[in-house]
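Presenting chain A:
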Amino acid sequence: MGQMMGSYDARKVDLYMDDKPTFDPQAGFNYQRKPREMVAREEDLVSAKIPVKYRDYCAHHLLEYQSCRYKNMPLLYKCAHEKHAYLICEKDDYVIRMKEFERERRLRLREKRIVGVA
Partner candidate 1 sequence: MYNLFNSNKIFFFILFFSTLISISSNSWFGCWIGLEINLLSFIPLISNSNNLFSTEASLKYFLTQSIASLNFLFTILIKLTLMKNFEMNNFLTIMMNSSMLMKMGSVPFHFWFPNIIEGLSWLNSFILMTWQKITPLILMSYCMNNYFINIIIILNIIIGAIGGLNQTSLRKLMAFSSINNLGWMIMSISISETLWIFYFSMYSFMISILCFFFYILNMYFINQLFINNMNFLVKINILINFLSLGGLPPFIGFFPKWIIINFLINNNMYLMTFIFVMMSLIMLFFYIRISYSAIMFNYMKNKWFKIYIKNKYFLFINFFSFFSITGMILSTLFFY
Partner candidate 2 sequence: MNNMKYSICFISFFFLFMMMMVNFFFMIYFIMNDMVILMEWEIMSFNSLSIVMSILLDWMSLLFMMFVFLISSVVIYYSKSYMQSELNLSRFIILVLLFVFSMMLLIISPNIISILLGWDGLGLVSYCLVIYYQNLKSYNAGMLTALSNRVGDVFILIVISWMLNYGSWNYIFYLEFMNNDWEMMMIGSMIIMAAMTKSAQIPFSSWLPAAMAAPTPVSALVHSSTLVTAGVYLLIRFNMMLLDMFFLKLLLLLSGLTMFMAGISANYEFDLKKIIALSTLSQLGLMMSILSMGLPDLAFFHLLTHAMFKALLFMCAGIIIHMMNDIQDIRFMGGISLYIPLTSLCMNISNMALCGIPFLAGFYSKDLILELVSFSNLNLMIFFLYYLSTGLTMFYSFRLMMYLMVNDFNLLSIFNLYDEDYIMLKSMFVLLFMSIISGSFLSWMIFSYPYMIYLPFNLKMMVIYVSLVGGMLGYFISNMKIYSVNKFLMTYNLSNFLCLMWFMPNLSTYGLSYYFLNLGQSLLKNIDMGWSEIYSGFGMMQVMKKYSVFYNVYQMNNFMIYLFSFIIWMFILFMMLMFNN
């Protein structure tokens, strides 16, 4: 519910949750942005049988957490650090995605303004 409060005008630019960015990633930045890359390897993820929807950019922390769980079962309170690292990574990923969405939205609004003037 929190993320919906500011999105009342997302529909003005016809932008939805799953849309990929359509503008140039470098536009408007004065430093070089590097693209995100996966740290965990594909075969590691497959052999650990992690479900597909969790194989995102934070999967290496997830692999650490899973191996810690297996080692320390059933005393799972010992895995708190790995879990915290994973959740921090997920939060950063969420923030990055939110910022990308907002960037896309503002660029589209700007484009509408420019096209409207011209």
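Regarding selection, all candidates are chains of the complex that A comes from, given by their letters.
The rule is simple: contacts are C-beta pairs under 8 Å (C-beta built on N, C-alpha and C of every residue); 3 or more make two chains touch, one makes a residue touch a chain; residues count from 1.
The structure displayed is predicted, hence computed values, not measured ones.
> My understanding is that every option belongs to the complex but just one is in contact with chain A. Which one, out of 1 or 2?
Per the touch definition, chain A is in contact with 2.
> Which chain A residues qualify as touching candidate 2 in the complex?
Against candidate 2, the touching part of chain A is residues 1-4, 49, 51, 54, 62, 65-66, 69-70, 73-74, 76-77, 79, 83, 86-87, 90-91, 94-95.
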